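Okay, here's the structure, questions in a sec.
Only a single protein chain was left out; the remaining protein chains are all shown in position.
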Amino acid sequence: MTQRINRRQFNQAAAGLAAAAAFAPFGIVRAQAAKLKVGVLLPRSGVQGFIGQSCQKGADLAPGVIKEMLGVDIELMNADTESNVDTARTRAERLIQEGAHVLVGPFDSGAAVAIAQVAEQRGVPFVINIAAAPPITKQGYKFVFRNFQTAIDIVRNGLDLIGDLFRASNVAPRTAVFMHVNDTFGQAMAKGIGAILPGRTQLPFKLVDTISYDPAAKDLTVEISKARASNPDFLLLVCRLNDAILLRREMVKQRWNPMGIISPGSPGMYEEQYFKTLGKLSEYSISNVPWYNPKAELTAVVEKAFLKQNPKDKLVFHALNVGFTFEAILIAADAFKRARSTEPKTLAEAIRQTNIAKKMMLGAPIKFSAEGQVEGIGSACVQNLGGIPTVVLPQGAATAKPVFPAPYYKKA
Amino acid sequence: MPWDLVLNVAIAGILTGLVYGLMALGLSVIFGVVRVVNFAHGEMMTIAMYAAVVLFAAFRLDPFLAVLPVAVAFFAFGYLLQAGLINPFITRPEHSQFMLLVAVAIVLVNGLLLAFGPDARNVLVDYQLESYAVGRILFDKARVFAAAMAVATSAALFAFFRFTRTGKAIRACADNYLGAKVVGLNVKRYYALTFGLGSACVAVAGCMMILLVDVTPSLGPAYTLLAFVIVIVGGLGSMGGALLGGVLIGLSEALAGVFIEPSAKSMFSFALLILVLLFRPQGLLGRKVS
Partner (left out) sequence: MNLRIAGLLALLAAALVALPLVASPYVLSVATLILYFAYAGQAWNVMMGFAGQLSLGHSLYVGLAGYASAGLFFHYGIGPWAGLWLAIALCTAAGAAIGFLAFRFGISGVYFALLTIAFAEFTRIGFDHIKWLGGPGGLFIKVSQRETWDLANLRGTPEMFYYVMLALAAGAFVLCWLLLRSRAGYYWQAIRENEEAAQALGINTFRWKMLAVVVSAAMTSLAGVFFAFYYNNLFPEQVFHISRSIEIILGPIIGGIGTLFGPILGAAVLTVLADGITELLAALGLEIPGVKQVFYGLVLLVVVMFLPNGIWPTLARRLGLSK
């Protein structure tokens, strides 16, 4: 018995000496941790479970990629917000208590507000991966940062891309019907469109009707009937996955074949389930959303790491979720590298000074405004071609040409 | 408002309403006889829909054919649920029954979420996207078939209760619990039988519904509420009432969607429920509660 303990003690001592020796040559003996502890808050269960798990893939591949890129060590502390705001708040508290130096997440605007309050209160930086509600960065917080477009930006970029699409296809539709899901996100987008569209005089179309629908609706017959009745040239749609599928099928059932279905910036039509469920019917739908630059160097690196961890999956079906989650952790790691400290206030200051040009999502280099918002994040026109969401605009990042109007278009 | 739009929507509403009616029929039968508030009714419907999805994915079984195995399975499940879990709760206060079934519902919904994930699932049969055209009016093929099945099943159930001995015995238990026991009927067994029948109804409704609507785990609670609204509007214990209630709700939601804001169309059903509860609590075709 005594012998074994002695041997174990010996081994531990040896390991300790080895570790000390590893650091000694650099003369850096840090009292603080040499690792950045990143608390990752995502809805891995509950209604947003799939999306949260998708984002988690972006988090899981981050430590490896970032170690190679920046030489920085990251330790992930994963927590499940369970698609519930109360849980998000208590989990955030818990992570901070367990020593997280920075928080990342949480995909949902409601949870983001709750966590932001905790982060601000405890003085721990919080980098938001995905959340579109504008008020989040208007609270005057000093520790909250968002690397995602607000609903207004999404709409602005989305509408601009529609203009580009029409120019590229040499078509000028006159009328559109606007349908949107009546939830937090849909309503923010609708507000944005109401504010921005009238000013966009270079866009050739007018909205002939606006129809909002319940996100939990089991049946959208009425909505499509109404939309079709006004005989618009195309459908402008702000949706989520399940209702996007419902709407598309209803359109076929009611024999409505407009020039196309264009989303100025909402999830749904580029998600894997949309393709799987609708098969050929998913073709030609267009979503103008933040996306990764397929031609960026970092994208290739991330894609390789993604395929290694998820051999049966395709990065393109997780473009936003993985991309922004990865970038959020990248921001934290980059700040850590510059600050050389895990002290939260120092980290927050470092994050504020961020200037990352080598990124994977489309748009200008990552720079935070005084309010903690990144400006200049771009969107891409992503069209479903050959069963894959394909970037067709802007031309610099495009891997195919847009198809508009869709081949199924029948003038009513 | 173009007339063909209104007519199309109205017809779709009526057809869908018939399937809702079948679902509510199951609930009406259960509540009318066993007097248990089945707050897991919607979850059972959801499970039936998932069953159809799984059978289709595995064996390419058309939901119309899946009806048989699913209904049988649900009959057994309902029977066991009543005999095993719910029986001791019949004499307990309502909130206890409610809590029991809410707990069952929580387990079911989250179990489904775990097994299938939150994304919508569905079946893809050819006739789902086809419609019959009569001039400018479109009859959705799948909807017509589903409604036909709903009516057929309701008729079969009605015949069962009207003309068979077991059916009459069950009605006796519902009408007069004490009297039935005095006459020597094995009430407990009939309760279990009724729960089984009600569940089988839900199973058929589920297989039909999957042709019209995609299924997600969160559909459960919404359907439970809908079933109760229909049963109360149509009248507890009245089978015709359940179908009528279903049609009314389907129609009113459709028309409310056309004339008012579509996203507010559910408000209409609740408003209808409140009105019925206040002014005619026994429902349109129900008998006055003693």
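Letters are used for the chains, namely A and B, taken in the order the chains are written, and counting of residues starts over at 1 for each.
Note that contacts are C-beta pairs under 8 Å (C-beta built on N, C-alpha and C of every residue); 3 or more make two chains touch, one makes a residue touch a chain.
Since this is a predicted model, take the numbers as computed values, not measurements.
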item	value
Touching partners, among the displayed chains, of the absent chain	A, B
Hidden partner chain, touching residue among A:169, A:184 or A:257	A:184
Contact with the hidden chain (one of B:2, B:111 or B:179)	B:111
Of B:44, B:66, B:81 or B:100, the one touching the omitted chain in the full complex	B:100
Hidden-chain contact residue, picked from the options B:65, B:124, B:264 or B:284	B:264
Footprint left on chain B by the chain that the document does not show	37, 85, 92, 94-96, 98-100, 102-107, 110-111, 113-114, 221, 225, 228-229, 232, 261, 263-264, 266-267, 270-271, 273-274, 277-279, 281
For chain A, residues in touch with the removed chain	44-46, 49, 52-53, 80, 82, 85-86, 89-90, 93-94, 96-97, 109-110, 113-114, 117-118, 120-122, 133, 135, 139-140, 182-184, 186-188, 191, 214
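Everything below uses one rule, namely that only the chains that are shown with their structure count from here on.
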item	value
Centre-of-Cα separation between chain B and chain A, whole angstrom	39
Of all residues in chain A, those that touch chain B in their complex	45-50, 182, 211-214, 216-219, 221-223, 225-226, 229, 241-242, 245-246, 249, 252-255, 273, 277, 279
Chain B - residues contacting chain A, complex	2, 5, 8-9, 12-13, 16, 113, 117-122, 124, 128-131, 138, 140, 212-214, 216, 218-219, 222, 253-254, 257-258, 261-263, 265-266
